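Below is one structure, written out as structure tokens; the observations come after it.
On to chain A.
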Amino acid sequence: MLLSEPLLRMEGISKRYGGVIALKEADIAIRSGAIHAVLGENGAGKSTLIKIMAGVTAPDEGRMLLGGKDVAFSSPAAANAAGIVSVFQELSLIPDLSVADNIVISNPPRRFGMIDRRAQRQIAEEALNRAGASDIHPSSLVKDLPLSRRQMVEIAKALARKPRLMILDEATSALTRSDVEKVFSVLKRLRSEGLALVYISHRMHEIAELADDCTVFRNGRSIESYPAGTKTDHQVVELMIGREYKSVFPAKPGVEANKAPVLSCHDLSWGGRLADITFDARPGEIVGVGGLDGQGQRELLLALFGVLRDIKGDVQINGRGVRLSSPKEAKSTANSIALIPEDRKTEGLMLSMTVRENLSIAALGSVSRNGIIDRGAEAARIDELLKLLAIKAATIDMPVSSLSGGNQQKVVIAKWLMNRPRIVLLNDPTRGIDVGTKQEIYQLLRKLADGGAAIIFYSTDYDELIGCCDRVLVMYDGTVVRTLEGDDINERELIGSALNIAARPAERRATP
Partner candidate 1 sequence: MRQSIVPLRLRGRDPAVAIAFACILLLLLGGSIYSSNFLSPDYLLQQLKVASFLGVIATGMMMVILLGQIDLSVPWTVTAGAMMACAATAYGTSGSFLAIPFGIACGAAIGFVNGLAVAYLRIPSMIITLATNAVVQGLMVVYTGGFSPQDSATPAMRFLATGHTIPSVPNGVLVWLAVGILAVFLLTRTTFGRSLYAIGNRERAAYMSGIDTRRIALLAFVISGSLSALGGVLLAGYASKASQSMGDAYLLPSIAAVVLGGTHVLGGKGSYLGTVAGVILITLLQSILSVMQIEEAGRQLIYGVVIIGMLLLYGRQKPN
Partner candidate 2 sequence: EPKVVSGPAADPGCMTPWASDTQFLQYPKKEGPYRIALANGYIANTWRIQMVKTAKAYAAQPEVKAKLKEFKVVSTGEDVPAQISAINNFIDAGYDAIVVNAQNPTAFGPVIKRAKEAGVVLVAFDNTLDTKDAINVNVDQKGLGVTWAEWLVKHLPNGGKILEVRGVAGTSVDTDRHNGITETLAASGKKFDVTEVVGKWDDSVAQKATADAIATNGPFDGITAQGGDTGVVQAMMDAKHPFVPFGGETENGFRKLCAAHAGDGLMCSSAGTGPAQVAVAIKTAIAALEGQVIPQAVKLPTALVSHPDFKKDQDYYPDQSDNFFVGNSFPTCGINFTAQEIMGQTKENQ
């Protein structure tokens, strides 16, 4: 299977960032007409590898052969010209430009030297159609689209360039299941058309469905390449993490039903986007929020965190009615809420500040007196957390931007734990995170719950909801359509209610 001459071969690639070795003598061979999955933990060097393929960074050592000839790309444009196109993990869309502008961005159709807007619209519509996203209007601005739609645009953009080799770095991490299916059928069609595809994902079942070849990375080295299907999931994970691998999810101890709820929501509504949401969360409980992406889950968390204005309805914390007007109020000791936001780069982290500064930013109040920071107390708290979360950083005085994606996410979670919150809201915290880290996060959530916190956990990953949550609120169109509990939390019920198939019309009326 690996015998045919590969389209792209990389040999002995090394790359270091200051003291950090991102890649060390990595090899990979990618052939046409196949999908090549790249697997590895966070920080294993996957993104760095594809950045080198795509001409974003140059390797320190090693060579790259495209169709048997030595190549070196000085810029993404050069790689594009050679037929290599990638969908980056960090989206590369321009928020203030329209979808159509973005899709044709590298080579817009021209007439008399000016961009031909009509032709551009056509190309965009075609590309969106091919990517299975014809619901996106080509004239809408990218910044007005939700994350999942943006990823679809990103894929359409890559398709519009008619590549020879297409790279997708966690391109489906924010997609809903139906989108994923559409994208998969597109990818399969491309494969049959003879394209070479590189696919990076932390979702094992996606890889099982798609991949023809696989390469596992660990600590910057390419550990092993093998044809898909020749190893069990278990073996793969062990290759990735380099140690034995046990069950992912911690056991659910079950909650005492008679405990007073720490957070209770009654008929919560906001504009046209949230309607009549009612639920309770008790200490020690992990409440999942499910449903298709963009059904108001994000708004619900923001509403609870004091970000939205003009909220109607009733929110009680410890039986006390509250009306929060800012995150500052939400995190105050009286309310003690924390929100792990969806987009770590813009809402979670100050990228160019150090890990230390990021960790203590939300808890400044508790490590300072009269506005003056107590550095001893700060350092002590940080030490405690670093032990708890095992964040991989050379020193905590380096900018958080130089951590890998997964470790950045851990910093976002850790910074809120500094506050010892009693209500933790999580907005898809495991997006783009490897299994090892995910496992740590699940364990951490359970530990927090056991410590008496109530956790509201929105996830786009059904396995997570099933494995972690004591209860799941399924949302549709801004309201909770079903609450699943116990054995009802299974994939069939979750998907059924997420699509709001009128399986149980009575339920809908029961939770008005």
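The working rule: a residue touches a chain if its C-beta (ideal position, glycine included) is under 8 Å from a C-beta of that chain, and two chains touch if they have at least 3 such contacts; residues count from 1.
Selection criteria: all candidates are chains of the complex that A comes from, given by their letters.
Just so it is clear, the model here is predicted, and its values are computed rather than measured.
Between chain A and the candidates 1 or 2, a touch occurs in this complex only for 1.
Per the touch definition, chain A reaches candidate 1 in the complex via residues 305, 307, 326-328, 330-331, 339, 341, 346-354, 357, 360-362, 364-365, 368, 371-373, 375-376, 379, 382-383, 396-397, 415.
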